[in-house]
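Take a look at the structure set out below.
The complex appears here minus one protein chain, its other protein chains still in place.
Right after this comes chain A.
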């Protein structure tokens, strides 16, 4: 069964008819040609498909496109302001926070969403004092980024980059 839906993708309004079984990731990649979210596992295990869905980070392989009618989707491609990369993107670049780069668009979206969660005062498993604002130390960054795999093992530089971007 097909359904017509509207998505706001990286600021563009997109109307498309999708099979109801189509994941948001496949709708983005195969229907709209938005390929910055990557398919590493298609099972929500690797985080390479992470996008910002109505402002929150989400693995786009684990949600159906039809469930997100009228939603706003921001991918790594949509985060830059013209030629100027997002501060998280610039920090990853300058700190060598990637090697092959396949996980990077997902890391970028996850980090941007995570920094917003921290700003909003959301605690994590490792937050020491739930009544105080979160102090974004390395443990917090590692805990909060643990859903994004990097097989090249650029983790140390990812942590450094996120700290830098948060400042």
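The working rule: a contact is a pair of C-beta atoms (placed from the backbone, for glycine too) under 8 Å apart; a residue touches a chain by one contact, two chains touch by 3 or more; residues count from 1.
In the analysis below, contacts and distances are computed from a predicted model.
One chain of this complex is left out of the view, and of "Xanthine dehydrogenase, molybdenum binding subunit apoprotein", "Electron transfer flavoprotein subunit beta", "ThiS family protein" or "Serine protease", the protein name its UniProt record gives is "Xanthine dehydrogenase, molybdenum binding subunit apoprotein". Across A:14, A:72, A:116 or A:143, the residue that sits in touch with the chain not pictured is A:143.
Against the chain not displayed here, chain A makes contact via residues 29, 33, 35-43, 45-46, 48, 75-77, 79-80, 83, 85, 89-90, 92-96, 98-105, 108, 125-126, 139, 141-143, 145-160.
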